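The complex is shown incomplete by one protein chain, all other protein chains being positioned as in the whole.
Which chain is which? They are A, B and C, in the order written, and residues in each are numbered from 1.
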Amino acid sequence: MAKNSQVIEREEVVIRFSGDSGDGMQLTGTLFSDTAALFGNDLSTFPDYPAEIRAPQGTVGGVSGFQVHLGHSEINTPGDYSDVLVAMNPAAVKANVKWVKPGGTIIFDKDNFTDKNIEKAGYKSDPVVEEKLDNYNVIAAPISSMVKEALKDIGLDPKSILRTKNMFALGMVYWLFDRRLKYTEQYFDKKFAKKPEIAEANKIALRAGYYYAETIEALNPVIKIEPAQIAKGTYRNICGNIATAWGLLAAAEKAGLKLFIGSYPITPATGILEEMAARKDLGVKSFQAEDEIAGICTALGASFSGNLAVTSTSGPGLALKSEAIGLAVMAELPIVIVNVQRGGPSTGLPTKTEQSDLMQALYGRSGECPVVVIAASTPSDCFHFAYEAAKIALEHMTPVLLLTDGYLANGSEPWKIPKMKDLPEIKPPFADKTKIPFLPYARDCETLVRSWAIPGTPGLEHRIGGLEKTLKGTVSYIPENHEQMVKLRADKVAKVADKIPDLTVYGEESGDLLLVGWGGSRGYLMTAVRELQAEGYKVSLANFNYINPFPKNVNEVFRKFKKIVVAELNLGQFADYLRMKYQEFNYEQVNKVQGLPFTIKEIKEKCIKILEGK
Amino acid sequence: MAKNSQVIEREEVVIRFSGDSGDGMQLTGTLFSDTAALFGNDLSTFPDYPAEIRAPQGTVGGVSGFQVHLGHSEINTPGDYSDVLVAMNPAAVKANVKWVKPGGTIIFDKDNFTDKNIEKAGYKSDPVVEEKLDNYNVIAAPISSMVKEALKDIGLDPKSILRTKNMFALGMVYWLFDRRLKYTEQYFDKKFAKKPEIAEANKIALRAGYYYAETIEALNPVIKIEPAQIAKGTYRNICGNIATAWGLLAAAEKAGLKLFIGSYPITPATGILEEMAARKDLGVKSFQAEDEIAGICTALGASFSGNLAVTSTSGPGLALKSEAIGLAVMAELPIVIVNVQRGGPSTGLPTKTEQSDLMQALYGRSGECPVVVIAASTPSDCFHFAYEAAKIALEHMTPVLLLTDGYLANGSEPWKIPKMKDLPEIKPPFADKTKIPFLPYARDCETLVRSWAIPGTPGLEHRIGGLEKTLKGTVSYIPENHEQMVKLRADKVAKVADKIPDLTVYGEESGDLLLVGWGGSRGYLMTAVRELQAEGYKVSLANFNYINPFPKNVNEVFRKFKKIVVAELNLGQFADYLRMKYQEFNYEQVNKVQGLPFTIKEIKEKCIKILEGK
Amino acid sequence: MAEQQTIQYTQKDFKSDQEVRWCPGCGDHAVLNAVQRALPELGIPKEKFAFISGIGCSSRFPYYMDTYGFHGIHGRAAAVASGVKTANPELSVWDITGDGDALAIGGNHFIHAIRRNIDINIILFNNEIYGLTKGQYSPTSGKGLVTKTSPFGTVEEPFSVGELVIGAKGKFFARTVDSNIALSIQIYIEAAKHKGTSVVEVLQNCVIFNDGIHDVVTGKEVRDDRTIILKHGEPMKFGKENNMGLVLDGLKLKVVTIGENGIAEKNLLVHDASEPNPGIQYMLANMRYPEYPVALGVIRSVAGNTYEADVQEQIKSVQKDSKIKCMDDLLLSGSIWKVE
Partner (left out) sequence: MAEQQTIQYTQKDFKSDQEVRWCPGCGDHAVLNAVQRALPELGIPKEKFAFISGIGCSSRFPYYMDTYGFHGIHGRAAAVASGVKTANPELSVWDITGDGDALAIGGNHFIHAIRRNIDINIILFNNEIYGLTKGQYSPTSGKGLVTKTSPFGTVEEPFSVGELVIGAKGKFFARTVDSNIALSIQIYIEAAKHKGTSVVEVLQNCVIFNDGIHDVVTGKEVRDDRTIILKHGEPMKFGKENNMGLVLDGLKLKVVTIGENGIAEKNLLVHDASEPNPGIQYMLANMRYPEYPVALGVIRSVAGNTYEADVQEQIKSVQKDSKIKCMDDLLLSGSIWKVE
C-alpha cells in the first residue's frame, strides 16, 4: 500500500483500545500487539477487563480495554497515559479520557454516540463538549455506517456485519502507525477457515478502516516507530499466568518429575489452572479441587508421592491454605504455592492488582513456620521465577511461595524463548535406597535438607506428619527436640540464601536515593528511575525478587545511598519488613492502594520531593 | 489435731502432685489448692496433662501432673522447681525429678515400685539409685498397702479402695504444710452424697495419710506458710479458659446483648466452648460448628444479627479462620476471636504452650487487613481482657483478636471476684432508627466507627459484604474510594489507641535494662525482675497487653532504659514487631521454643549476661 | 419466622435502588423477579427478611433486594445464614448460592445446615458452571463437559443435588426452572413456610458460559414431555397431552401412557411429599432425561424439629431450673471464699 502521507518518528507510543465487553477489544489489542512484535518493536500490554459481573451494555462498568505500549527501545510497562485512544462508545470515552495524554488522539465511532448511549455512559450532554475534547485530536469516524456500507454486498446478517467494527478501527490504527495488514489477514484465514465469509468480512472491514484513515486529513501525520534493538533469538508474546505455568512445567521436565496441580478457580489466578488443564499433552495432572484447602492438600499428597506439586490461588484462597502450608513446613515436603495478588482485603477488588499479600505470605501461619518467598517482576519473568521456585522447593524440600499479581498475570510482553537445555539442572535429594532404615528427618549437614523417599520404593517405608518429630519420624514432645527442630527448619530456609543471586542495582552503585521495590512494580520503577537519571538525579533502583531469605548483599547495597525509598502497592508492608531485617537504615515510603499499578509520574514526583528534602 | 512437731516458716513453696493418668492427680492438686486458698495463701497452679493420646499405664508418656505454688506474698507463676514432689509411680519420678529443687522432698508410693513398673518407666534399676535420690529427702511410703489396711473393714471392692491412694498422699501433704482437712472432707460429703461409703473411704484414707505423716520422722519439720496480704473481697480460683468465657459473658450482659459462640473443639481452647455450652442458664447460644470456618462464619452471621459474637480456637484453627476475619474487617462487624496459643507449627505440640501465633494474629490475612490484637497475661486477667476485647469490638465495630495460651488457659489462680456494677459501660454504636436511609459505612468523625443496624429494625434495611464499598454500601471499583477505605479501616483501628491505658512499668521508670514481654509470660518475667531488683540490678519490666494498636507511651517508656530485652516463647516475633514500630531502639532477645514457659532462672541469667555486656 | 402481618407489599417494595448487573438474558433475572413476587405473599414485615449469600454471579442477589443483606465469602453462605437464624429466629433467612458456592467450596456447610435442619431457605442456582470466574466446570457439570478447566471434557461424576440433600438428612427439597416464574413463586412460598432447611434447586441458564445446558429438558418445545411437576396428593401425570404418568415397577419408577397397556389415571403413583421415608422421593429427585422426565415442584417436605427452636427450648428449660440468673450469680457460684 502506497503511503503519501507525512511521517514522523517516535521512540515509543501507548495505544488503548476500549469499548463494550462485546466489542472485541481484547482481540483487537492482541492483533495489534502481535503485529508490532513481529515488526520488531519491544512492547508491553495490559488488558483491563470490567469487574467480574457483566455490567449492562453501554455503561462505564461494562467497558473493556486493552493497552499496548510499544517502542524502539526497551519497554518496561504498558504505559501510564496513552497517545491514542480508540473508544467504541461514549462509556469508553468516559472511562478512559483521563488517561489520554493532553493533545493525544481519540478515535471514536460517531454512530454510537446516540442520546441513549450518551446517557448510559453517565453524560448529560455531548461528551465532546462535556470532556472538553477539543484539547485532543478527535477523529469522530462513522465506523458503524461505514462497515455496513463496505459489507452490504457480502450477504452477511447485520449483527455479524456490525461485529467487524473493531477491525475497521484496527485498520485505522494500522495506517496511523504504518503497519502491515498481513499478519492480521493471515489470522483471519486461519481462525475462520471454516467460515470464509467471516474471514472475508473482517478483511474488508480492516482494509476499509485503513483506507478511510489514509483518506481523511485528521490522522496525519503517520507515526513510525522503528524496531527495537532486541537480542537475537526466537520470540513470543507471553502473559504472566502462562509464563508461570510454563516455568513450572519446565522445572518438572528438568527434574524428571510429573507435575501435579491442585487448585480451585479464583480471579486472577485461574489462568494458571486453565493452562495446566490444557497441558495434558505434557502429562500434567490438573486436579480442580472442591476448594482451596483440598487444592493444597491434594498437592501435598502428590508431593508425598513424588510429583512436582503446585497449587495456585489468590489472596483469599491463600488465607484458606494457611493451615496446610503449616503441614508442608512440618512435613518438609516440596510444593510451590503461587499467589496471584489482587485488591484486598476479603473479596475486595478481585479483578484489580495490589501487592498487599506480602505479610500474609511471610507470616500467615500458626507457629514458627518459615517458607521461601519469591516474587516475579514482569509477565515474562514469571517463567524464570516459577522455575526457580520449583527448583528451590525440590532441592531444599520446602514450600516456596511465589508471588505474582493481577497486573503481571494478565499483562504480556515479548519474550525470548529459552531452550530447555540451557536451563539449570534440578536435582531433588532423593533418598538413598540402600540406606535402610530411612530416617525421614535426617539432614544434609550443609544445606540441612532432608531426603525424599517416594512411596513405592521398597525398604524406605516411613511415616511423616504434622506433629513434632524426631529424626526418625517418631512423634516427640521433648522440649529440647522441639526447639532444635524449630531452629533447624528456620535455618534450612535461611540457607537457601547460599543459592540465590545477589541483589542488583539498576543505575549507579551509590547515589542520593535508592528506590526500592519488589515484585511486579519493577517496570514502573525502572522507567521512573531511568527518566530521573536522564534528568540528572543520582537515583538508582533495587527491585527485590527474593524476599525470604533475602540476598546476602542487601546491607552492602543499601548503605551506599543517602536515602532509601520503598515503593509498593500497599500501605508499606515491604518497608516494615525491611525495618525488621535491616533496622539500621531509614526508609521512606511511596504507597498506593487503588487496585492500579503506579504511574511513572507519581513515582518521579515523590522521589524528587524526597530528594529535595520535603 | 494436736501438733507436736517442729515448725518452720517459709515465704513460698512449690508442690507437684504426679502420677498415672488414672491416679486422680488433678483432683488432688485442686483440693490442695482450694484448701490453701481458703487459708489465705496467694497461689498459682498449672496442670500438666499427658500428650493427647493416653499412653499405656505406668509409662512416662502417661504421667499427669499438677503443680501448685503458694506463698505468703504475691505469687505470679506456678513455679519452676518444686520443693515437694508427690510421685505415685516410678514414671512420675522419671518425668519430674529434674524439676525438684536440690534437697527437696520426694514422696512416693513404695508399693508401686515393682520391677515391672520400674521397667515401664524406662529405668534399668532402682530409681532411687539411678536418679541419685539420696540427694533428696525421700519418703518411700507404702501407700497402697496402707490404704488397703486402713479400709479393709469398710466393705469396698479392692479397686475402689486403691482409688483412694491419692487421698492418702494428700493427707501426708496436708500434715506437712499444717493444713486442715475440713474443706476436703466437706468436698467428699458433697461429691459422694449418694455414695456415703465412698465419701467415708476417702476420709479415712486422707486421715490415715495425715496420721502416717505425723508418725514418721521423715517429714519433719512441718512447713508453715502464713496467709498472704490479700486485698479484702470475695475470691475464687479461676483458670484462663473459664475466665475468658466469663469475661465475654460479662460484656454481653453489660452491653445488653445475647452472646453467640461459634467454635470447633481444639486443644487447648475447647474449655471456652465447653463452658459456654454449659451457660445455657445465661442464654448463651453455643454453636458447635462443623469446622473452624463455620465457627467464625456463624459468629459473623450472629454479629450481623446483633449478638455479641465470639469464636474461639487455637493456632491451626486461627489459620482456617483467616479468610473470614478478612470479611469481618471489610464488613466492619464486631467479633471477638480468641486464640489460645499452643506449640506450632502445624499440629505441633498441641498440649503445650507457646507464643508463636503473634505474627499470624497481626498479619495472617490477605490485603490490608488490620484487627485489634490484645493479649492476656494471667489466668484470671483473661476475664479482664476478654471483657476489654468485647468492649472494643462492640464500640469500635471491629474484629478483636484476643491471644491467650495453653499455660494461661489451664493454669489457675485465686481471683477477687468483681461486681458487675463496677465494670465499665459498653455502648455499641446502634444506628439511629430515625435516620433513613441508613448508610452502612457512614462514620463517626472522631472514632471513624460505623453504626450498627440490626436486622428486624424497620427502615434500616441495608446490604454489606466483602467487596469494596462506598459509604452507602454500594460495590465500588473506584480507585480513590478503595484507597480511602483502606486508610479509613486502618485509621479506625489505630484510633482505638485513644481508649486504651498507657503501658506501665514494673519497677523504676528508668534504669539499665527494661525487660519487655507480652501476654502470658508476665508472671515469670515479673518474678525474675523482682529477684533481680532485690539483687540490686536496675531492671524493670514492661509487659504488653495491647499489641495493636500499641499504647501511646511506648517510646517514652523505652527511651529511659539503656538496654531493652524482649523475652518471648518463640523465635522473636514481638521483637521483630517492635523493630517495625519503634525502629529507633535496639532490641536484644530472650527466646525459648520448647512448649514450656520460661523458668525464672533462665531469664535472670540472660538478663545478667546482657547487663554485664556479654 | 415472624407471625403473619397485615402489611401489604408489592414486588416493588423488595427492589433495591441498585442497578442489576447480571448479563442480559441470564436466568438470574427471572429468579430475582420470582422471589420479589413471592415475598409479598408471605405477610412477613420487610425488615424481618435477611438475604445471605456467598460469592458467585448468583450471590450478588442480596444487593438487589431491599431487605437486610449480607454478601459473604465464597462457600460460607449456609454457615453465615445458620448464625443469623440461630441468633435471631424471628428473621426469615434466605441463603442465595450457586452450584459452586454451595456444593464445591461450601459443600460442608451445606450438608451440615441441612442435617441440623436450621430453618433457612436455600435457593441454589444450578447453572452447572462457575459463572463469575468465567466458565470452569462445577460439581454439577455433566461428565464430559468441555470448559476452561476441562478442555478435553471433565472426568468427574456430578452430584445430584436432591440426592445429596436427602443423603444429608434433608427434609425439604424442591426443583424449579428459572424461566417458570409461576411455578417458582409457588415453590419459594412453600420453601419459606416450611420449618426447617428448605433447599430449592433452580435450573438456571448461564447465557455466557453454559448456554442452553438445561434446554434438552426445559426447552419450550420439549419441557412438557420431559419434565413432570409434582404436587402433593396428586397423581404423577405429565406430557403435552397430559397423558403420561409414573408408576412403580418393582422397586423402580416407570413411565407409562394412560390408556396404553391398561393403565388408567388411578394406577398412577400419587405424590406424597410428606412421607418421612425418602425412598420414592429419592427416586423422583434422581429422575434423569431421557429415561424419565425431570421432576419439578416440591419433591420432599417433611416436618421435623428445627435446630434454632430446640436451642431456644433447651435454654428456656435450663433457665427455669437454674439458680444462676445473671453474671453476678455465676461469679459467686461454686467454691468461693472471703478475705476480710
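Here is the rule we go by: a residue touches a chain if its C-beta (ideal position, glycine included) is under 8 Å from a C-beta of that chain, and two chains touch if they have at least 3 such contacts.
These numbers come from a predicted model, not from an experiment.
Shown chains touched by the missing chain in the whole complex: A, B, C. Annotation: of A:I107, A:L176 or A:A302, A:A302 touches the absent chain (contact as defined above). Checked against the hidden chain, the listed residues C:P40, C:G167 or C:P235 yield one contact partner: C:G167.
Among C:G56, C:G69, C:P139 or C:G245, only C:P139 touches the chain that is left out of the view. The residue from A:K116, A:K152, A:K195 or A:R463 that touches the chain not shown here is A:R463. Among A:G22, A:P196, A:G233 or A:P424, only A:G233 touches the chain that is left out of the view.
Counting over the whole complex, subunit A has residues 34, 37-38, 40, 230-237, 246, 249-250, 253, 258, 260, 262, 279-285, 287, 289-291, 293-294, 297-307, 309, 323-324, 326-327, 331, 417-420, 455-467, 474-475 touching the chain that is not drawn. Even with one chain removed from view, subunit C keeps its contact list with that chain: residues 104-105, 107-108, 111-112, 115-117, 139, 152-153, 155-160, 163-169, 248, 251-252, 277, 279-280, 282-283, 304-305, 307, 310-311, 314, 317-318.
As for the chain not pictured, it touches subunit B at residues 52-57, 61, 264-267, 270, 273-274, 277-278, 280, 286, 288, 290-292, 316, 346-347.
Basically, only the chains that are shown with their structure count from here on.
Chain centres here are Cα means. That of subunit A falls 47 Å from that of subunit B. In terms of their C-alpha centroids, the spacing between subunit B and subunit C amounts to 45 Å.
Residue positions of subunit A with contacts to 2 or more other chains are 61, 316, 346-347. The set of subunit C residues touching two or more other chains comprises 55, 73.
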